[in-house]
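All protein chains but one are shown at their positions in the complex.
As written, the chains take the letters A and B, and residue 1 is the first residue of each chain.
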């Protein structure tokens, strides 16, 4: 139970990630440190929440996830740790942990307040180093989460924008674009599958361009032909074969509307 | 024999790399995970094959290399594992493994077919997670490669473009540009050394610009003076001192022609 998985917007150029890892190893020399990503867009809490949701369940049980996209550092926003059915999550109370923790089943939330488990000096700008890292290290060594602070009954939530599914129409939003330009919607593959059964002849519109195909793998499509795909996440994706759907549909920011109707 | 080295085009922003690592650790908690690179250009199989060739032999014996640049995922393209004299290689049968495995000496190739060693649910878009990761984990734990599937006698190959070496002329191609803008040719240092013995007075042309110097280290050169160098790979490189040869020669894509002649 020594794995600590890290997810931040700290980037890969500065000392931030190295510093956090140093603090963890200084507290738990046997910690196995795994980088999920440090290249979340700066301050993009929703993106980080989505990434964490997408990967947490593949990790060994008892993995501690340290997630830090933390523009509220220094303010009154709480630092929290969550024990879920299979995992631990540590980070700011800004919604970043809410989707993954909720999916796994929250068992206990604590307000990180016990300075005994912090670095000696706590800055007002880098609590990933001063609070999250040592607390995550202690959790990975088996410390009871109750030692870290008092109980909380609720945390901030992240939502993924508007969606509405009726018999013949889906209204959804684009919530994430990955490195390949694949676009993730906020409706699940399961939801779409159920809609599709009754609407084989669908037509979707995103930024005035049409999608009316669904494929099960990328190479099934023709060149320059956008399609839906039940991607590796649980969410319905929009893709092109060896091309960026993000560029094809000129998606410049998230939460753009997608409407899917029967033709 | 627990080292698993990862090479992908998954980038460093999304959940893909973290997910693959989670799956590996879930199967082999003692795996030592080493990132070679996750920033291979999207779909660049040749580039990945070259990177793998350049570094594999420095790793401990019995290292398992998981290489995934995998635009053919979901199609009929095979998933394979290769046992070579000193290592294991796991990835798609698209040429990405062929150069490194060939260099080390192929002993056995298997078609990854035994679902017992896959994730329970196998998607059609992410076999690095569903097939490569668990199979690599099992190999790292000492499972016999024969358990993973039936034998194959041949695999897809990657080649590095045209080259021709005569007594007084070399025709070659640029096959890779590294982060510093150093350009890698597809002729080996050894081939060039042998040519150079008889052609001390050489002159090479790349994109209408001339190279007629060879140096043994970067600081030997004057500013803005391009030169050949026997770089750290086995391939002849073109470089400038503290500058990008890629920019200097306006190399926008790979496989551009280089001609070296006696003056």
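We take it that contacts are C-beta pairs under 8 Å (C-beta built on N, C-alpha and C of every residue); 3 or more make two chains touch, one makes a residue touch a chain.
Keep in mind the model is a prediction, meaning the values are calculated, not measured.
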*Taking the entire complex into account, which one of A:7, A:73 or A:221 touches the absent chain?*
A:73
*Return the single residue from B:36, B:155 or B:187 that touches the missing chain.*
B:36
*asked:* Counting contacts across the full complex, list the positions on chain B that touch the omitted chain.
replied: 3, 5, 7, 12, 32, 34-40, 51-52, 54-56, 58-60, 63, 178-180, 216-220, 229-233, 242
*Determine and list the chain A residues touching the chain excluded from the picture.*
10-19, 21-23, 25-26, 29, 33, 35, 42-43, 71-75, 123-126, 129
